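Shown here: the complex without one of its protein chains, the others still in place.
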Amino acid sequence: MVNKKLLTVSLAAAMLAVTASACGGNNNNDEPKSSNTGNSGNAANASTSPEAEDKTPVTFSYYSFTSQKDTMASDTVIGKELQNQTGVDWKMEFLVGDPQTKSGVMIASGDYPDVIVPEGEIDKLLDAGAFIPLDDLIEKYGPNIKRVYGQYFDKFRQADGKMYFLPFGANQGYVGDPGISQGAFWIQRSVLKEAGYPKIKTLDQYFDLIKQYQEKHPTVDGKGTIGFASLAGPADSFFSITNPAMHLAGYPNDGSVIVDMTTHEAKTYAATDNEKKWLQKLNQVNSEGLFDPETFTANKDQFLAKLTSGRVLGYFNYAWQVGDATNNLMKAGIDEKRYAPLPIVFDENTKDQYLDPPSFVNNRGIGISVNAKDPERIIKYWDNLLKEENQVLVQWGVKDQNYSVDANGRFIMNAQQISDRSDPEKKRSIGWQYFEYSWPRYGNNSVLADGNSYAVSNQPEVAYAGYTDGDKALLDAYGAKTFSEYFSKPDERAWYPAWSINKGQGTPEQIFEQKASDLQKKYIPKLVLAKTSDFDSVWNDYVGQMNKLDVKGYETFITKVVQDRINGKW
Amino acid sequence: MEKLQDVMPVVKSPAASSSRLQLFFKKLMQQKVLLLMSIPFVLWLFLFKYVPLWGWTISFQKFRPAKDLFDQEWVGWKNFHFLFSDDSFYRVLRNTIVMSSINLVLGFVTAIVLAIMLNELRNIMFKRVVQTISYLPHFISWVVAANIISSALAPEGVINILMTKLHLIDQPILWLGKGNYFWGILGASEVWKNVGWNTIIYLAAITTIDPSQYEAAEIDGANRFQRILHITLPGMKSVIVILLIMNLGNILESGFEPQYLLGNGMTVDYSENLDIFVLKYGMNMGNYSLATAAGMFKTVVSFIFLLSANSIAKRLGQSRLF
Partner (left out) sequence: MKESSAKARYNSVPDKVFDITNIVFMLCIVIVTLYPFINMFALSFNDANDSIRGGLYFWPRVWTWDNYNYIFNEASIYHATFISALRTILGTVVSVFCTAMLAYTVSRQEYVLRKFVTIVAIFTMYFSGGLIPGYLLIKELHMINSFWVYIIPGIISVFNLIVIRSFIEGLPDGIMESAKIDGAGDFITFMRIVLPLTVPALATVSLFVAVSQWNSWFDVFLYNSSHINLSTLQYELMKILQTSNTAASSTNVGDQFAAGQSGVTAVTPTSIRATMTIIASLPIIMVYPFLQKYFVKGMTVGGVKG
């Protein structure tokens, strides 16, 4: 769940820098080549010779372990267009129910569809030999696949040196996300406004501000103001209360470890000083009545209801966890009740790293199954899909219908088009829902040959058109053009993200993660809600329990993979 | 009525065996119709229930679904060892047994009481309406039910408001954050959700009571409670005993969804049961073997409880399962 969501690779870069140069500010060793390819229009499409391609109508089956309405590809605008080009149609089916059951049954019976997007079940399917190797097919029929994925090939070869699937994040050049779609300390805009938009950097400042405001405004609409809360009740959201320790120390979301920038050693941060500092602060604000203990028991609906009530002054969560509530507040139109993201750290000298560094997720993708009737046609279809004009089609839609091009060659959208782009019904009928992600594709942060952003939301013109007056006023107060602009730029981390490291099924590492997170779930609420005088004894108990686990072994394992990745071995 | 249960093909002594066998087949031939009425279903049971039991071999393997049975890696008792040697296993087992016992006792008592009380209602329309409404919560999923329960138990929820108004508590309690309340909350939730549904079978049992018994009791001057005690309850007794024996066999089935949805880190010492444990270390890690081993363990425990309960019932002269 978590990993899937984190797939939304969101990087920040200044808007202007982006328009000027796609590779500006990005120093990934692998990148320059791709940026060149991406930006030098002539090479945008490797030529597939116009020799008579086989276009006899054929329908293949496509199964994805994500949830979506089943469809025929040709029932969508995009799928129809691709069918016209290739003669290939797809019967697209999606998971209903439990992925583990589905994959187990699929493997046991050997009933594979032609093409599978296994999401979290990828290891099981690879292990079962469900996929055919793609190397020879790509060599023969995949000039565009080579153009897009060539520089990443080594990052997703399996142990036997072959490629069995194509991942979804092959960035071509780099443009950041203008918004904050990941984690941050959020604060109600009224708090900032009343204090005159102060610059807030540290955790102490953040809570001081909230405290002052709460003292002045103890109630909202007759109910008590809540200083700070978080959505951490459901088991699969508990990371909302553990991850801040990592972010506050100045690290991006690497999962359960912090990787040292110089030694490249991976260390867990559970039951370390960083976590202690964070929890001690929460313990303190709890004793001051600023912390909402329901953080640990409320379910998602209850938490969202609280956020929309305007009683919560601050929260830590990832933007996608609480999108329903923030959208609701936006619609309600009361700007002061909305929230602004802040890059909070422990102390003045720490550089914040909330924004994800450029990354390549190598454990998700799409593969051709051993039952596929005609792998060549499928590879050819994929190759055709990766032509730049088709990549524009799957993200932006049809020119002059779904987007327009202005005098400078920039892609723009009007209000109606923006609204269509996110309307679930439109997304289905046009086909974005089915084609924008789980296929061979450019990474979300890619830049097209003509300098436009590959992803709609990363196009600064589009993002800016979506800002409200309140957004603009707030940004003006902080002298920024976009929200991500007042966050620090991400440092290069060649291994990023460490959470995608494959620990294998039922291995000691996987069991360690489960046990460590069980301990966190049990002790963190105790620590936060304890009497301040009891904090240390509970903490010692917690550390003692954690040390019974093989922390060293886990860290050694992660460190090794991190260093392999730095050395180019993925 | 003839009692011929002992005429099973059980060899007791060599001398008697041949004649017993002959008698058995002779009887069997006389009961052709009964045989025809039951054997197809026995074959069905073997095919659909017993044949898949080869799957238990998985618990002795490091199972990988893509391979054939004979290509699997055999690991002996390793999966059982993992299960029984985990630090938390005995806590998990305790929680499982406590929660299922609470559900068993509460479930039985409340359903029987409600059935009797419904039976005592005089207005038949009212009775039918109440009965229909009482079983409605059975039709909502646990996800929905858990939502309702946790909002009722929230610091600003209806339970806290009521209890504060009645001066039972000074300040709101974080009900779902205290381990020692968890079992009670769970038991109450199960009752709320299923009492009406569980009542149905007892109501059906009550309909079989001969009404002339009530009339006779009335003539004898028995009051309401005496009639309940001496007619209604005995009339339900055999169903109660049979259900009790069957449910004792399910002692390790304490449910999964309510614990998963209502439990959290603060209550984990009380809420985590065997099914959640198996989900975490079995299914979530692609470890079918562990899940199968746990299933076998459950079956063994089930059989022990089932056979003991049945023989106790037999000794007490009650109706029994077999």
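Note that the chains are named A and B in the order they appear, and that numbering of residues resets to 1 at the start of each chain.
Going forward, a residue touches a chain if its C-beta (ideal position, glycine included) is under 8 Å from a C-beta of that chain, and two chains touch if they have at least 3 such contacts.
Since the structure is predicted, the reported quantities are computational estimates derived from the model, not experimental observations.
With respect to the full assembly, the chain omitted from this view is in touch with A, B. One of B:148, B:233 or B:279 touches the chain omitted from the figure, and that residue is B:148. Interface note for the absent chain: among A:177, A:292, A:356 or A:518, the touching residue is A:177. Contact with the chain that does not appear here is found for just one residue of A:57, A:198 or A:323, A:323. When the full complex is taken into account, the listed residue touching the unshown chain is A:457, out of A:225, A:283, A:384 or A:457. Residues 4-5, 7-8, 10, 66-70, 93-97, 101-102, 104-105, 108-109, 177, 179, 181, 301-302, 304-306, 308-309, 319-321, 323-328, 330-331, 395, 415, 418-419, 421-424, 427, 432, 436-437, 444, 455-458, 463, 466, 468 are the ones on chain A that touch the missing chain.
Chain B meets the missing chain through residues 1-5, 7-8, 24, 27-28, 31, 33-35, 37-38, 41-42, 44-56, 58, 65, 114, 117-122, 124, 126-141, 143-145, 147-148, 151, 192, 196, 200-201, 203-205, 207-211, 214-215, 218, 223-224, 238-239, 242, 246, 249-250, 288, 291-292, 295-296, 298-299, 302-303, 306, 319, 321-322.
Methods note: only the chains that are shown with their structure count from here on.
The mean-CA centres of chain A and chain B are about 44 angstrom from one another, to the nearest whole unit.
Within the complex formed with chain A, the residues of chain B that make contact are 64-66, 146-147, 150-151, 154-156, 174, 176-177, 260-261, 264-266, 268-269, 280-281, 283-288, 290.
By the touch rule above, chain A contacts chain B in their complex via residues 100, 104, 107-108, 123-124, 127-130, 223, 233, 235, 238, 293-294, 296-299, 301-302, 505-506, 510-511, 514, 518, 520-526, 529.
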